[in-house]
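On to chain A.
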Amino acid sequence: MFQGLLKKDFLLIKNYFWLWLIAVLAIYGAGLMFATYYDAFALVFPFIFMIYLFHLVLLPMTEMVLLKAEEKGQYWLHSTAGGMRLLLSKLVVALAVFLASLVLTDVLALITLNIANVQEYIHIPGRSVPYREGFLLNGALTAGALYFTVWGLFLWTVYHSLNAYPLLKKVRWGVVIAIYVAFQGLAAKMLEIPLIEKWFASWTVRVSEPGTQAWGIGAMSFSVENGAIQIWPIIVSVLFHVGLFLAAAWLLNRKVEV
Partner candidate 1 sequence: MTEEFRTSKPIYRQIADRIIQQFVRGKIAPGEKLPSVREMAIQSGVNPNTIQRTYGELERMDVVETRRGQGTFMTEQIDRKKQLRIEIQREMIETFIQNMRGIGVEDKEITEAVEQFLAGKEPSEND
Partner candidate 2 sequence: MIELRNVTKEYGKRKALQDVSLQFEKGKIYGILGPNGSGKSTMMKMAAGLVFPSKGEVIVNGQPADRSIARDVAYLSSEGMVYPGLTVQQMIEFFAAQHKDFSLEKAEELIQFMSLERHKKVAKMSKGQQGRLKLLLVLSRKAPVLLLDEPFLGLDPMVRDTIVKGLVSFIDFGEQTVIITTHEITEIEPVLEEAVILDEGMVRARCHVEALREEEGLSVLQWLKRNYQ
């Protein structure tokens, strides 16, 4: 059953997926042409960064396209699969699209870096390709994109749950935004509590040597604060977003009406 859902969801996004991969290559190609025109190879990098940054939007966008496909009649809810599986299938397919695109971008970045490195177009500490930073970048983008996507899922189900209440229906965009803002405000307040601050700081993992982490050119650089990452906030955040996903599934099962 889940396989059938995955296949259907992939078919729904397939055309957009190919289009996007072509767009990535086109942007990269444009970058190459731009760089050649100005005779400065390093100018390709802003384009690659742009593609990387697009990925933050790509995952939630894919998710939304997949959800949008169901909005007409919401027939997908007439299913024994249940909210969890329905949403998970969307998430898995969107993630697959996202990762495929990210890998393509990584390949392009690696090719470019190798050319640049040999030609000494840019300064890379130790003259080696920054694999570690690359992994961190991929990880950070995936985490960021997932953040928006899970929120998107949750807020989408909230939005459609309000369908049954005509009073709230008119202001449901407002309700959705209010919920998001309230959560952010709450999170910010909690981070100010010294106890939590201390707890978060209690477990850090060093990911790179302080002072040597920055690479790239000009303002277009990527770095890790003090070369260390706090672990607790990551765990808490992961748990919170899993909870958000489950809440979305529950809403989809119980509250979204057609």
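Candidate selection criterion: all candidates are chains of the complex that A comes from, given by their letters.
What we mean here is this: contacts are C-beta pairs under 8 Å (C-beta built on N, C-alpha and C of every residue); 3 or more make two chains touch, one makes a residue touch a chain; residues count from 1.
Here the structure is a predicted model, which is why all the values come from computation and not from measurement.
*Asks:* Which candidate, 1 or 2, sits against chain A in this complex?
*Replies:* Answer for chain A among the listed options: 2.
*Asks:* Quick check: in the complex, which residue numbers of chain A touch candidate 2?
*Replies:* Contact set of chain A toward candidate 2: 1, 3-5, 7-8, 11-12, 14-15, 69-70, 72-75, 77-83, 164-167, 253, 257-258.
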